[in-house]
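Structure below; questions to follow.
The complex is shown incomplete by one protein chain, all other protein chains being positioned as in the whole.
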């Protein structure tokens, strides 16, 4: 092992050694770092500068039953989470989420997060979709917030605290591989990760006793998305390529209110503060679909209703292809105080003045409910029950599963804080007793090949065109409504794009800041993940939460009240997805709540 | 490999904080305080010299001589001299800092600035306090008309 000592450079590859390596510096990654950093030698590796992470784009709030403004308790929050997820939520995990939410909020406040305040100086709370009082009786004010910049404040606060604790950051290092070795008992465990330094093009191997993945989502498989350009599912893709399973990948959330045509998010907080969705006739159509909580129904339902309105010819605009989000009846002072950013987005990007005009909106791809399966300790699973020792995942890239088939608004900021913290603590506990895992011979070999192959791609296919065709096909065929036919079509598209991907052109041959190369590699992950999403969606022949099959319009608890587990089992280039993806089921953990019909 | 990178003039390395006098702070306060006082002094100066009495027509050697025989105007003008010279020089210093890119150029320019300020202030102060409109022993044709004939 001496040949790979910390700080050594062997064959141009830099070697580092840390007890814990965290991949990703968004909310979950930095929350984990704040727990792990003071207890163990920790490094955070991120493709971006930490404050660029997409946690910062979250707007509306973070749910916790603080009961600062009205009666509430965490059990109601658990129920809402389970019901919101259409009963595909692991209820033990949802209970952890709702219970630890309260401390998660106090932690953030004590770290300095500037929440909006009530008149008596406590953290203010507001309404949000699907969060209700006493098991669905009426909307409840549960979301703690800082204007419509809650995610921004969380990201900044966490980064500030990482600065305080002197966490080691490796910024603009792109992790491309997880080094797994045999654990001697027939299983595998991680020995570290391999990263590509964007500034220099050098390869770095980080040997670690524990690895935490907190790499976020993969919204860029869709064209209309609220996700950042950088959200290409690299972490999920790496784990997938290692043969570890992915859970519930068919469940992808479409946020109802993206700016029409752009996908930029307008927070659900707008509706929490009283905004109304209207069709071309000016009708508040959500009254028809969800008479009790109307516009504050969960996102899957609202997105579907919007799509239905448009389909039935009641869309607004010259092409009848969007609906309106109306906040004109709100006091401009309230809008400025509570929704300043989203109103600015409408002005900047659509030239619409939200004080006086309704804003055109459309559902936009927003959040992956599925991902790397973990237990409630954030330990990654290699099948339905087996833990991979030393490997953790948290945040959007993970599937605990607290969101089931549809996540409630404000539960993702909560997820990253609760399970980010748990991942950090679990890893810190693990490395106390864990031994160093010896690196295999030349651990960087795979990444070197991947990078050099990409750099030497002199084909004819443009990366951007393949990516756009993938995204357009996903938007057309695997969005809010899905059928066997549409899913089959997009499967074929993905297969063809994979073939064309072999023949791509990377024009930038340089070493430093080669973002052309980066995009080529990212596209590879997008293709892999889109295929898993579509293949899992084809297999789920029912409609549940965000997964709406028009050919199977009802929920089927007899056959499908279980999680999908997908495994890479063969050559990903084979024509038939069935030849290289194996699907399995994993039972849902049910504690208190038996599935009921989901009505709002 | 050519790696010429446009960098700031000096690499980022903040010197350890010195515990001495914070000249930047006092400089900043000085600029504001002296600016305020100078407004009063300069406008007073202009009004007395150009507006009051016969206005601009009254100014001649005798007028200046008369003013500097009065300690009030000596202090007034001396204050104006010191405050304005230091104020202006400090302003010039920030300009030099901004636009002179080389250490040595900066040093030379700032040195020259300091030198000229010291010379001007010394000379000016000397003149204000030692000014004698009718020096003894001077040839009569060089003396002002109001001087008592020697």
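Worth pointing out:
Each chain carries a letter (A and B) given by its place in the written order, and its residues are counted from 1.
Keep in mind that, in the parts below, a residue touches a chain if its C-beta (ideal position, glycine included) is under 8 Å from a C-beta of that chain, and two chains touch if they have at least 3 such contacts.
Here is the rule we go by: contacts and distances are computed from a predicted model.
Selecting from "Phosphoribosylformylglycinamidine synthase subunit PurL", "NAD(P) transhydrogenase subunit beta", "Sarcosine oxidase subunit delta family protein" or "Fumarate reductase iron-sulfur subunit", the unshown chain of this assembly corresponds to "Fumarate reductase iron-sulfur subunit" (UniProt protein name). Which of A:164, A:311, A:502 or A:541 touches the hidden chain is settled by the complete complex: it is A:164. Note on the undisplayed chain: of the listed residues B:28, B:43 or B:146, the one touching it is B:28. Note that of A:106, A:289 or A:355, the residue touching the chain absent from this view is A:106. Contact with the chain that does not appear here is found for just one residue of A:87, A:115 or A:501, A:115.
The chain that is not drawn here is touched, among residues A:133, A:320, A:495 or A:511, by A:511. The missing chain lies against chain A, touching residues 48-49, 51-54, 56-57, 105-106, 109-112, 114-123, 146, 149, 152-153, 156, 160-161, 163-164, 199, 228-230, 262, 264, 318, 341, 345, 348-351, 462-465, 505-508, 510-516. For chain B, the residues touching the chain absent from view are 1-12, 14, 17, 22-25, 27-29, 94, 97-98.
We take it that only the chains that are shown with their structure count from here on.
Taking the mean of the C-alpha atoms as each chain's centre, chain A and chain B sit 65 Å apart.
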